[in-house]
Structures are given as C-alpha cells and as structure tokens.
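I have a structure here, written as structure tokens, and I will follow up with some questions on it.
Partial complex: the chains shown occupy the same locations as in the complete assembly.
So that you can tell them apart, the chains are marked A and B in the order they are listed, and the count of residues begins at 1 in each.
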Amino acid sequence: MRFTISQIAAAIGMEAEGDLDLTILRATEPADAGPGDLALAMSPKYAEALGQGKARAALLWPGADWQEMGLKAAILVPRPRLAMAGLTAMLDPGQGVEPGIHPSAVIDPSAVIGADVRIGPLSVVGARARIGDGAVIGPHCVIGMDAVLGQGAWLREMVSIGARVTIGDRFIAQPGARIGGDGFSFVTPEVSGAENARKTLGDQGEAKAQAWTRIHSLGSVEIGDDVEVGANCTVDNGTIRNTRIGDGSKLDNLVHVGHNTRVGRDCLLCGQTGVSGSVQIGNNVVLGGQTGVVDNIFIGDGVISGGGTKILSNVPAGRVIMGYPGVKMETHTEIYKAQRRLPRLMRDLDALKKAVFKPGSSD
Amino acid sequence: MRFTISQIAAAIGMEAEGDLDLTILRATEPADAGPGDLALAMSPKYAEALGQGKARAALLWPGADWQEMGLKAAILVPRPRLAMAGLTAMLDPGQGVEPGIHPSAVIDPSAVIGADVRIGPLSVVGARARIGDGAVIGPHCVIGMDAVLGQGAWLREMVSIGARVTIGDRFIAQPGARIGGDGFSFVTPEVSGAENARKTLGDQGEAKAQAWTRIHSLGSVEIGDDVEVGANCTVDNGTIRNTRIGDGSKLDNLVHVGHNTRVGRDCLLCGQTGVSGSVQIGNNVVLGGQTGVVDNIFIGDGVISGGGTKILSNVPAGRVIMGYPGVKMETHTEIYKAQRRLPRLMRDLDALKKAVFKPGSSD
C-alpha cells in the first residue's frame, strides 16, 4: 500500500514541504532508501547517509535544507520518536489475521463475540467470555470462561487470558503472554525458617523442615484501557482482590507481576522486570530492564529505576533509583565511585597506619 | 455454590462460633463484604474496615469479640495464611475444563488415559504417554511421547511436557510452563576463551574464535509428587541422567532450571530465579525472586536467599544469604552499611592524610 507525503504528514501531525503527492511504499534507513522509500534522517548526523541512498522524500530535522539535499519532499520533525509513532502505525503491515472466525477455532456457544471480531486458527474462547467489537485474536489463543476483553483488542498468537480476567479497550498482547495464572502463595503449618529470617534479617531460628500448603487464587486480574503486555510475560491472579494494571501501562517481554499487585496508570515495566506480590506501584513509574521489586512495598508516582535495580523497600514519589539494593541515583553514583577507589584507599590506610602506629606500637 | 460456616470451619481445621448454619458465597476483604460474604479480617488492624462492610461472618484474629462487632458467626484463626489455604481450596471456582476428552484434542491411540481424566480443546497427547486418574489437562497442552503424568494432575493451558518426562501425583502447571526442553550445552573443538577465563578468573588466554557444537540431551526430567511449576517457567532435560525436582517443591513464574540440576524436596524457587546446569540443591531451600545460581555447585538443606542474590559458590546447609555475590545475610548488611558510609570515609581519610603527612612530606 502506498501513501502520499501529505497523508504521512497528517498521520504524524506535521506540515510537509515540496511535492505532497509523491507516494512512498515504506520507510527505511537513509543509506538503504530507494526512490519509492521515505528516508528517516531526523538528525544532522544522518545527512551523509542520506546522500548514499536514493530517497526522494525524507523525515528530517528542523531547519534541514531538503532542497539542497536533492529531495523532492520532506517533513521536518522536532521530536523524531513521536513522528515515528504516527508513521509506523500507518505503515504497519500486520500479522495477517483474516476477517471472521476461523473454522478451526473452538468458541463456546455461550461466548459473546462483538462486531468485526477476527479470531485466528485454533483459538479457544470459553463459556460466557465476552470479546469486544473490532478485536483481533491471533492463532492459538485461549480466552478463559467469563473473561472480558474490551474493544479493539489485538492479541498475537498463543496468548492466554485466564477465567474471569477483565481487560479494557485497545489491549495489545504479544505472543505467549499469560494473564491470570495462579499466584505463587504457599504456607507451612508452623512458622517457617523463611518467615523467621525475614523478621530477624537473617536468623532462621528453630523452624523445622515442613511441606508447603497451597493458597489458591480466588481473585483474578483487572486490566485498564490502552495496556500492552510483552511476549511471554506473566500477570498473576490475586488471592482475594484482583491484581490490577492501570490504564496506559506497558509491560515488556518476560515481565512478571505477582498476585495482588497494583500497577498504576502510564507505567513502563521494561524487559524481565519482576514485581512480587502485594506491591503498590503508582502512576507514571518507569522500571528499567531486570528491575526486581520485593513484596508488600509501595513505589510512589513517577519513580524511575535504572536497569538491574533491586527495590527492597518503599520508594517515595519522584525518586530516581539504581543499584542493589536500590538507592537514590546520586547516592549510587557516589558509592560506586568510592568503590572504584577502594583498593587505593586500602593502600593509603596501610601507609597511615604505618606512619601513626610506629613499629613497636600496637597494630 | 454456597458453604455453611461449619463447612468452612472444617475445611480450615478450626472451630467456628455463632450461627454455624449461616451460608456464605465467597470470601472478600472486610470493607467490601456484603451480607452473603465471609470477611477476611485476621488481624486487629482490619477491625475498622470490617465496620465499613456488611459482613455477617468473618475469619478473625484469636481473642476477637465478634459479637461486639455485630457479626452472626466467626472463626478465630491463629495462623491466617494457613486458614487461607483451606478456605481458598474450598472456594476456588476453577478454569472450567469440561469432563471428558474434548473432540478437538489429538490423542495418540497408544496413549493410556486414566479414569476421570479431563482434556481440554486442542490438546495433544503423544504415543504411549500415560495420564493418571483424575488429571485435568487444560486447552492447548502438549504431552510428549512416553511421558508419564501422575494422578490428579492439573495443567493450565499451553503447558508442554517433553518426551519421556515422568511426573508424580498432584502436579500443577501454570500456563506456558515448559518441562523437558533440551539443555543448553555446547562445546568448541578446542579450548575456548570462556573455559580459560573460568579457570584463570578473567584471562581468556590465546583461545581462538570457534563455532559451537551441540551436545544433545539424552536424559529427561523427573518430577516428584506435589510439585507446582509457574507460568512460562522452564525445566530442561538432563544430558545423560535426568534433571530432577523433588517432592513438594514449587517453582514460580519464569523460573529456569538447567540440565542435570537436582532440586530437593519442599523447595520454593521464587519468580524469575535461574538455576544453571548440574547444580545440586538440598531440601527446604527457599530462593528469593531473581536469584541466580551458577553451574556445578551445591546448595545445602534449608538455605534461604534474599531477592536478587547471585550464588557463585557452594552454600552450606542452613545459611541465609544475600547479595551479588551472595554472602551471609549479616555480612551483606555489614558491607552495605559500610558502603553507605564510604563517601564520608573518603573525606575522613583525606583529613587524616593531611594531618599525618604534613606539607612537604611524601604523599
């Protein structure tokens, strides 16, 4: 499918210059661009690469002299990644799920399927599940009984949505995402060593070896509007109340959210982040890749954690943290610098000891 | 389904007080409770919330004056989470897998299916696989050839069990769990840089760049009774001997257990924990979320690791550890406190140096 420069400009909400009727087929990196491509060169550092390609149209940085570059048309964009959002949404060729419900899908007769829903081969929809209008469900998905999926959902292949999960509009799930597995919740008949060690910060006490008894999840998962979940990520059911993901929050691949946890709105949980059970996360929180969060704490609005941070205690709103355990970014930087100087410090201290506690004095 | 207070008391092994024939439909948090609900208020801190709801029956802390609170019936529980285990098992509404074998399932004629087995839509059971009595297999599962699944198994959707895996009774698997993938085992024709670096703790030596040759897994996975594995977790086949998970052990979501590793009985491996190959883990071990364990070490009985611990060497029985690398909890706390004081220590040392090595002296 081809788009004109003016259609593209409209999609990204910017003004185009030059030949607005020029059509393009796809977007490419500047050096790879052919005459039918739109080159993406939104910073002066790509100017040279642009010259190596054959683009006749480009997205460029503000102030770029596109005519000088031999282009026929250009759109100047002050915030490149924002322009990318509109552009890529327009050009996305999708995954090819056909209209209608594939004959191999297994749909319970009591399920309520909205208008214009697409369901791919071999997907399963359980009893009384409700699928909102315009949803696209890829092949090999399972929607559990009594689950609710809002309008305009887009599920890739092999997504599972457990029984009683409720999800808002415009939900996106990447392959293998698991919403509504049971929470990881076990208890021993008597106080366990792990319970003692938590209380004493390290002493197991006299606890004896015991088997674990399972606490079932009676709660489910409740997901707001405009949420996206990554490939093979997992969001567990709550024990009594529901686990919750707020409107607009996005979970990356292999992210884990434990039972009872509540994630606020417009949060980003980056790749392989793990949030334990019963955590309260505010709004607009960004957790960097491989962040870990212990159970039963709160993380305030607007908190940002660097990659690999292990959050072991409450974090007040607005704080930027890093490290294991996670501390304020500037504290982390200070500690880290001091660590690098430690070996020299050891030598300095030895020299001082020699100078102060002279031979014969106690060391 | 409704239960009487006396049925509930029996399920959790406690005595009830008041109107034992009162029926309840579900359990809720105290403030949300309606007149048909059982409020969960097992600590005095929930007393106020209880007053905000409309519960007529509740689980309460020992010594609570339920009549004073206006309740008709109560069960006093000294160990709340243990009571939750019995209660939630009783009230669990399940995932709705229908009795019998769904006609869309693909069952090899040589497979042996026990009595009262349920198999959901589109599941696959391979040649000569044996499924024990009373097993419930959700939709979209794959049970490999010659695999053995004990009695009373409960598999959620999209679980895969590889060929020749053997699993005991009452196995539970959350969505997307993978038992019996091949181990990650590769070798270069000549000694590799990685091998040298391990031996020398950092020096790759003269090793040249080489391609990796695959070592296939001839072993399988052997799982005991009463084991649960989390969503999207992975347990790999052994190379020659089997990888083993002992009776009563529980793996959380996204946990990885490498080839040849042996996990003892009644262990908990929390979310995103990764155990490399050929590790020997004792009984009653608890590994906190995102723990990592290097290959070829042993971890003694009753070891507990805090969240994010990276275990790089053998750990004796009973130890509580934390950190990267994992050290005794009290050592970790001591090191951590000292780290926090490091920047001040640097300043103190500078002052000392000035005082001791006066201007003109060597620094």
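Definition applied: a contact is a pair of C-beta atoms (placed from the backbone, for glycine too) under 8 Å apart; a residue touches a chain by one contact, two chains touch by 3 or more.
Note that the structure is predicted; figures quoted are calculated from it, not measured.
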{"item": "Total identical subunits in the assembly as filed, 2 in place", "value": "3"}
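As a convention for this text, only the chains that are shown with their structure count from here on.
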{"item": "Rotation in the CA alignment of chain A with chain B, degrees, nearest 5", "value": "120"}
{"item": "Residues of chain A that touch chain B when the two form their complex", "value": "106, 122, 124, 126-127, 140, 142, 144-146, 158, 160, 162-164, 176, 178, 181-182, 184-190, 193-194, 197, 201-204, 209-218, 232-234, 236, 239-241, 254, 256, 258, 272, 274, 276, 290, 292, 294, 310, 312, 324-325, 327, 331, 334-335, 338-339, 341-342, 345, 348-349, 352, 355-356"}
{"item": "Of chain B, residues touching chain A in the complex", "value": "26-29, 32, 40, 79, 81-82, 84-85, 88-89, 91-96, 102, 104, 120-122, 138-140, 156-158, 172, 174-176, 226, 228, 230-232, 248, 250, 252-254, 266, 268, 270-272, 283-284, 286, 288-290, 301-302, 304, 307-308, 318, 320, 323-324, 328-330, 333, 336, 339-340, 342-343, 345-346, 349, 352-353, 356-357"}
